[in-house]
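Every protein chain but one is kept in place in this view of the complex.
Up next is chain A:
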Amino acid sequence: MRRLLHWLLRSLPVLLMVIAWEAAVRLGLVGAALLPAPTTIAAAWWRLAADGDLLPHAAASLWRATAGLAISVAAGVALGLAMALSRTAERLVQPLVTFLYPLPKSALIPIVLVWFGFGHGAQIAVIVLGCLLPVVLGAYNGARGVEPALVWSARSLGARRAEIVRDVVVRAALPDILAGIRVALALGFVLLVSAEMVGARRGLGFLIAFLGETGAYPAMFAVVVTVMALGFTADRVLLAATRRLLRWREA
């Protein structure tokens, strides 16, 4: 009961915005053709879902997002750790990371589409392009910040090098790695939708572009809301996982 009340209180601003929006449209303050009312969007969403148009596109997007993020996390953690643990890897990769970090990844979407074609591969490549570096930097900074005494104490307790990486370096870097993944997650959704708008025949981004071009704005907004809901849910899941993985930090 208290939790429900708390939750209601926290969603109040969003609720008020939706009500104001609805009122503005109904009172004719904004044109319903350009900005449909929330109830209209909800109805359109329901029709899209019921007709079976939404699910295949959502599934395609989710699959791409999951694959892209998984690749970014695996490769990003490996690269970041390598940079922190080996001077050679640091000298090799660090300049590239610094140089490529400010590059606007969305600018590369057209060329990536040419390289990878119009299938899942291209969309996944775009996500990796954007998500890799935040994870690399998280792992690198986290692993570099390991307290030397922790490594020393592990060595004194008989840990070998591989064990120190696994049991000390990765564990100590985990908070930074998870923070990097959170940034990557947000970026990943933005890039995915952009890439799908330009060059895909399936996916929520494609659906938004298609509905927008045909002037079906209520349905288009319904898909935008779907993307938002997916992104929000993914972020919540990641936060819950983070809290579980880092429960040792709560005193």
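One rule holds in what follows: a residue touches a chain if its C-beta (ideal position, glycine included) is under 8 Å from a C-beta of that chain, and two chains touch if they have at least 3 such contacts; residues count from 1.
Going forward, contacts and distances are computed from a predicted model.
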Absent chain [UniProt protein name; select from "Acyl carrier protein", "Putative rhodanese-related sulfurtransferase", "ATP-binding cassette domain-containing protein" or "Carbamoyltransferase"]: "ATP-binding cassette domain-containing protein"
Touch criterion as defined above, residue of A:L150, A:A216 or A:L230 at the omitted chain: A:L150
Chain A residues touching the omitted chain (full complex): 147, 149-150, 152-159, 163, 167-168, 171, 174, 247-251
